[in-house]
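What you see is the complex with one protein chain gone and the rest in place.
Residue numbering begins at 1 within each chain, and the chains themselves are lettered A and B in the order written.
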Amino acid sequence: MNYKTKEKIYEKILLISAFFSVITIILIGGFVFKEGFPTISKIGLIDFLLGKEWYPTKGVFGIFPMIVGTFAVTIGALILGVPLGVATAIFLAEFAPARVCRIIRPAVELLAGIPSVVYGLFGMVIVNQIIMHIERTYLAGILKPEYQRGYSVLSASIILAIMILPTVINISEDAIRSVPREYKEASLALGATDWQTIYKVLVPAASSGIIAAVVLGMGRALGETMAVIMVAGNTAIVPDSIFAPVRTLTGNIAIEMGYAAGDHVNALFATGIVLFVIIMVLNTVATYIAKRGVSQG
Amino acid sequence: MISVKTTQKIAKTALWIAGLSTVAILIMVIGYVLFEGIPVMSWEFLTDKPRKMGSKGGIFPIIVATVYFTALTLAIAAPIGVGAAIYLTEYTREGRLTRIIRFGTEALAGIPSIVFGLFGFAFFVILLEPVTHGWSLISGSLTGATMILPTLVRTSEEAIKTVPVSYREGSLALGATKWQTICKVVLPSALPGIVTGVILSIGRVIGETAALMLTLGGSLRMPESIFDPARTMSMHLYLVALEVGTQEATKKAFATGAVLIITIFLINTTANWVMKKFITKMS
Partner (left out) sequence: MLIFRGSKIALLLVVIMVAAIASTGCGGEKDSGTGLSGTVKIAGSTSVQPLGEELAEAFMDQYPDVNVNVQGGGSSAGIETAKTGTADIGTTSRELKDEEKGYGLTETIVAKDGIAIVTNNENKVTDLTMEQVAKIFSGDIKNWKEVGSQDGPITVVVREEGSGTRGAFEEIVLGNAKIIDTAIVQNATGAVKTAVTKDVNAIGFISLGSIDSAVKTITVDGSEPSEENVINGSYKISRPFIFLTANEPSEATEEFIKFVLSNEGQDIVSEEYIRVNN
């Protein structure tokens, strides 16, 4: 075999490797759709998505509570996590002395690496206890009894907020650091203070990167499973308070997959379809934002 | 009207607080788990086998299973990931093809692990049962490999891109073929970057639970072949804390958590060390 044929073969092998991700994503989509579609076609897409009742062993499959639940905990996580994350990113990029950076950066890395079950364990044993204490001691008169049990949208949001911190911090910090130095110098030369420069110049210039950080953090929060089921209470009703127990789409699959049978299994795969579609839409949005950011920069 | 100086002071203080809160959160989570876990984490705990579903005894077979699982997953994913990165950087220009590949990689990175679990269960565990023997190390590793592929492709690509064009030109000018150039010049120079990516993927593999619950089986025994079911430390933590749930078991779960955190810390430190070497070398 001459070297030209060999080179061609190597190239083909590499091409196949490169296509693996594409093949996998098609396979994942294909399998989840194949297994979940029977439920959707049987119940009807609208009834499946907007049905408020989930009694899988009696053949009632409505995942509206889980859709609301997923967005509730995700938005909660963003409200708690994004300001802290972005502020930390600004701090690291602009204010922190090198010595402090050397402590915070590995700390953020470690936060990113800790398995989600560890966060879940922490949430289950500590966060839920604290929230239950607050609910029963200070809010007992205001809240419904079923909202005084610790398991809540709030505790899930707190845990998720901690979990998305590294994503938000890292990407925001990169975005802020990649703002051309001249912008900052020009602003300071014009007599603006550090802080004015940050919020009038740096943050707006880095905004698309920061938004990308938020979108990616959102993706992580939407997709998190184990930590959430350990703290959320997993009640399949539409939450109407941050103290209400809640079940997410991921949680729905994870807690019931083990013992599901027949149609129930298909319904859980159908839940997977919904999750898959939500994430794909989010990815597309993220890609679009990232691209816009590039063309602007 | 608050003066500009006061605003500046307030803002600066707020940002300091934010930075320190992040560290405080970390210390709280890690400190608590280590505080509860380390007293239980004896030599026996690390070297004994679990009894009573893990509420007694140690985690030795689980540590071994975690090592096996990680090694197997990387053995599957690393060649594919690096291969994909080489193709993307060396063999093609930006165009429709790379856009499709990039979209696939990005999309894969965003898929929730439980969806990987559903896929792995339907595909590797059920459909490919004659090959994978159902719930097994190989089913779990194949699922895990698909999960870390995007990270590997991305980090390897970054590493390969930092290799100066002059290296390639030099090699090609000396009469080396493209493949020789890649093997002998590009990859060796990019290796530390690639290794960093691989080490970071180890972290993800070790931390994964949801997808493995549906594909790896969860047997407490030491796996003897890649077709045996197993459980990793993360799975063990979850199963011990949530299935067994005695006070004793919760202690064991915290100890397992402590082992996990220490492992992740070592992995991160190694990755940083390799990366630092890489940067000093390149500059």
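Note that in this section contacts are C-beta pairs under 8 Å (C-beta built on N, C-alpha and C of every residue); 3 or more make two chains touch, one makes a residue touch a chain.
Since this is a predicted model, take the numbers as computed values, not measurements.
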Quiz item: Quick one: which of B:7, B:219 or B:272 touches the chain that's been left out?
Solution: B:219
Exercise. Using the definition of touch stated at the top, determine which of B:45, B:119 or B:135 touches the missing chain.
Key: B:135
Exercise. Could I get the residues of chain B that touch the absent chain, sorted low to high?
Key: 49, 52-53, 60-61, 64, 67-68, 71, 125-126, 129, 133-135, 188-189, 191-192, 195, 217-224, 228-229, 239-247, 249-250, 274, 277, 281
Quiz item: Which chain A residues would touch the chain omitted from the figure, given the whole complex?
Solution: 54-57, 124, 128-129, 132, 145-146, 148-151, 229-230, 233-237, 245, 247, 254-262, 264-265
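We adopt the following convention: only the chains that are shown with their structure count from here on.
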Quiz item: Can you give the whole-Å distance between the Cα centres of chain A and chain B?
Solution: 18
Quiz item: Hey, which residues of chain A end up touching chain B in the complex?
Solution: 3, 6-7, 10-11, 13-25, 27-28, 31-32, 34-35, 83-85, 87-88, 90-92, 94-96, 100, 103-104, 106-111, 113-122, 124-126, 162, 165, 169, 193-196, 198-199, 219, 222-226, 230, 250, 253-254, 257-258, 268-269, 272, 275-276, 279-280, 282-283, 286-287
Quiz prompt | Partner chain A, residues of chain B touching it in the complex | solution = 4-5, 7-8, 11-12, 14-16, 18-19, 21-23, 25-26, 29-30, 32-33, 79-84, 86-88, 91, 100-101, 103-108, 110-119, 121-123, 146, 149-150, 153, 177-179, 203, 206-210, 213-214, 234, 237-238, 241-242, 250, 253-254, 257, 260-261, 264-265, 267-269, 272
